[in-house]
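Only a portion of the chains appears, each positioned as in the full assembly.
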Amino acid sequence: MKRFNDLTDFSREEIADLIALAKRLDEHPEPRALEGKILSLLFLSPSLRTLASFQAAMGRLGGDSFVISPSMSIHGIETRPGIVMDGAAAEHIREAVPVIASYGDAIGIRAFAERRSLDEDLADREFENMAQLVDVPLINMESAIQHPCQNLADWKTMDDLGVPSAGGRFVLSWAYHPRALPLAVPSSTVQMAAMRGMDVVVLNPEGFDLPDSIIAKAKTAAESSGGSVTTTRDRKEAMEGAHVLYAKSWSSTAHYGDRIADEALREDLVDWCVDDPWFENAQDNCRFMHCLPVRRGVVVADRVLDGPRSVVLPEARNRMVAQMAVLHRLLSG
Amino acid sequence: MKRFNDLTDFSREEIADLIALAKRLDEHPEPRALEGKILSLLFLSPSLRTLASFQAAMGRLGGDSFVISPSMSIHGIETRPGIVMDGAAAEHIREAVPVIASYGDAIGIRAFAERRSLDEDLADREFENMAQLVDVPLINMESAIQHPCQNLADWKTMDDLGVPSAGGRFVLSWAYHPRALPLAVPSSTVQMAAMRGMDVVVLNPEGFDLPDSIIAKAKTAAESSGGSVTTTRDRKEAMEGAHVLYAKSWSSTAHYGDRIADEALREDLVDWCVDDPWFENAQDNCRFMHCLPVRRGVVVADRVLDGPRSVVLPEARNRMVAQMAVLHRLLSG
């Protein structure tokens, strides 16, 4: 394993192995497994869970890490190719990325979507441009279209809770948020749930359909796992018998990159705040999942988030545990 | 031991044990004592000594730590309960704190006073709200009213220097500073000195009396340790025979939370800058202590700070040493 970028690069068996390794490392610590090993962490956008959980994961395995983020330490990093750098930026990613990578035995990179062109973001252009500059094992810590560490943590969280895979109904629902957010989590989450063999339902208002290529990719994954993928605008229909409601806000795809049009569209959608009535016809113990950070009273009502359905805290802890497995696989032996 | 929050939660014997452990770990390093263990460090206000000394302490014991502070990495953290989060903050402490805690084997939290209500700050409301969200061992890295790591370091510093406990005279003096500073250090320092069995004198100008509950609590501590607690506005009387002058500026308690009134009061108090004449009738080797950072020429004259009385540097180093003991106690075995 040289790259952890897209869950669909792996077979179900490989994922099961990673999750088993994660469980084992959580229960039986290996505090010297990665001694003397270094993880480079490059954050081109802000982070809390990822920042904390990768440092903690590496430390638990006896390794160490360092963090580079523009806000902390750099004069600004230029990403455009072929440019004459006579502006503010003093360094180009063509030097910064390979240099940072060369100090570590592996590198994690976070780079959000530019949200100028849907095609470019679906191709994960910015992340791939940086990935090409790296020759050590690489972890995608969230890019325009991928968030494999979140996906692996979510899969493990459902395993931990006994959420059924075959026959389990997984609803990914759009939720209101005042800002246009990236597609990485919804797009990669449908792949994860489809690969797990679940019946995946994507629920969202008009103008917020996930890109066709994302749905098609998930359908392919579902075919080989025995699951299914459908889309709907009908909340009642979506939630019928649901085992999991996974809430997330994302940008309008109809007006991708057009902030004004996106805002005009979403301003009527403030009722897309997950609340108790959503669960009326779901399974009794239907779980509420969210990758965090989450806006209380906006994306989800306090009573859901603080209630027994919510598994957002074990889900967040599983980020660290899942990443320990990924790091162990990439770096040990 | 699950919580290190208030020195008065511990007996004198327990504190003596901690200090003995600190001394032992300083003299006989245990670089593998905490291998694979992680300390989460959450700073909701700026720091230098605490930030550095906790990371160093953890590393010396073979563990690791990570730092989260809003300025570094987070979009802003909401602390108000029950609020609809449609403003700037993207995350609530109800998620952020337990998540950060879950990545560590222990967590340290720093959260300064809000200085809106004296009662709320005396109840340490903001810190306690966060503490309730944590189920791993918790260290108070300075809150509205507590600074137990500073207190333990100060106690050890006096032990190291042979400052007498029974019969030792400890003067806590207000000092001038252009800004209204929190009550945490003065309030917890009087408890520390009273518990150590010293004759504690609190010296301050009108309008800056420490809260009655703080003085009452210190008197209770003094009763069982054989010390005493008195207050005065008379510098000469206070310093008579003093073994230690501990200087610190703090907010006006008469005008708590009222910045304008506080400033009006303090502008006539620029002569509360500790200088050589203060020590005229003190013990010959009366020590000058301060928790740092300290404003030169404002809180204290250079000649005192750079002179033989000053023990601020060993005092600051003892932060790390004391914290090693606390971490060892919380996390080993």
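A and B label the chains in the order they appear, each numbered from 1.
Rule of thumb we're sticking to: contacts are C-beta pairs under 8 Å (C-beta built on N, C-alpha and C of every residue); 3 or more make two chains touch, one makes a residue touch a chain.
If you're wondering where the values come from, they're calculated on a predicted model, not measured in any experiment.
Here 2 copies sit in place, and the number of copies making up the whole complex of this structure is 3.
Note that in this section only the chains that are shown with their structure count from here on.
Computed from the mean C-alpha positions, the centre of chain A lies at a distance of 40 Å from the centre of chain B. Within the complex, the chain A residues that touch chain B are 29-32, 43, 46-49, 51-53, 55-56, 58-62, 64, 69, 71-72, 178, 292-298, 302, 305-306, 312-313, 316-317, 320. Residues of chain B that touch chain A in their complex: 35-38, 40, 63-66, 68, 72-75, 78, 82-86, 90-92, 94-96, 98-100, 102-104.
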